[in-house]
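A single protein chain has been removed from this complex, and every other one stays in its place.
== chain A ==
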Amino acid sequence: SGELYCSLPNPRNVRFESINMKNVLHWSSPEGTGNGVLYRVKYSVYGVGKWIRKPECRNINRTWCDLSSETSDYEEQYYASVKAFLNGMCSEWVETTRFNPLTDTKIDPPMVSVSSTDRSISIILAVPEKWKRSPEEESISLLQVYPGLQYNVSVLNKKTKKRWFFSISNNTLVVPWLEPGTAYCVSAQIHVTTPLLDSGFSKEHCIATLKDK
């Protein structure tokens, strides 16, 4: 192909967005360019340094590229880079900061299931799984990735609006001495002390204690 002039403005805000180690490269289009901009993506393992092109993200017009598969070893760190092309012109390669999947991912809230008796509520929490290439691949719980993981649990008495907070390490909690025939709402959060990672709180799961016998 003819000589390309790299005078196109650069892609902006090139960064990884990661949830449960699903690691997606995102960027914004170069300033002042409308439609028609195409992009190429490459990535490298820190300490190895060889840049590797991502064929599925060659000459794409979208502004994201899923690099989860290429960055799935969370004991490595990575860089990724994007270049823009338009009307025979190109931009420079623009790199991310160093990406560490272990510390730079976000964790989804835990899954919450509740059951009740007349005077207690039982809560079971489940940690999200690490991203995986396909449903057939073996699942890895984020509990295996962050062994020191804990849970913060909030329990709200809908009648009195009184709220309790619990911090627990294992994934089950029984809240005793409650009022019969009363609605309680439960919400939970994952808390990893180091590296410091907190999920958001889950949506509320409400349940009523059984009426007095």
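As a convention for this text, a contact is a pair of C-beta atoms (placed from the backbone, for glycine too) under 8 Å apart; a residue touches a chain by one contact, two chains touch by 3 or more; residues count from 1.
Basically, contacts and distances are computed from a predicted model.
Enquirer: Look at the options "RAB guanine nucleotide exchange factor (GEF) 1", "Ubiquinone biosynthesis O-methyltransferase, mitochondrial", "Interleukin family protein" or "DNA repair protein RAD51-like" and return the one that UniProt uses as the protein name of the missing chain.
Expert: Options "RAB guanine nucleotide exchange factor (GEF) 1", "Ubiquinone biosynthesis O-methyltransferase, mitochondrial", "Interleukin family protein" or "DNA repair protein RAD51-like" considered; the missing chain's recorded name is "Interleukin family protein".
Enquirer: Tell me which residue among A:Leu102, A:Ile140 or A:Leu156 touches the hidden chain in the full complex.
Expert: A:Leu102
Enquirer: For a quick check of understanding: of A:Glu76, A:Asp108 or A:Glu129, which residue touches the chain that isn't displayed?
Expert: A:Glu76
Enquirer: Among A:Gly32, A:Gly47, A:Pro135 or A:Pro176, which one is in touch with the chain left out?
Expert: Touching the chain that is not displayed is residue A:Gly47.
Enquirer: Footprint of the hidden chain on chain A, which residues?
Expert: 44, 46-50, 75-77, 79, 97-98, 100, 102-103, 148, 193-196
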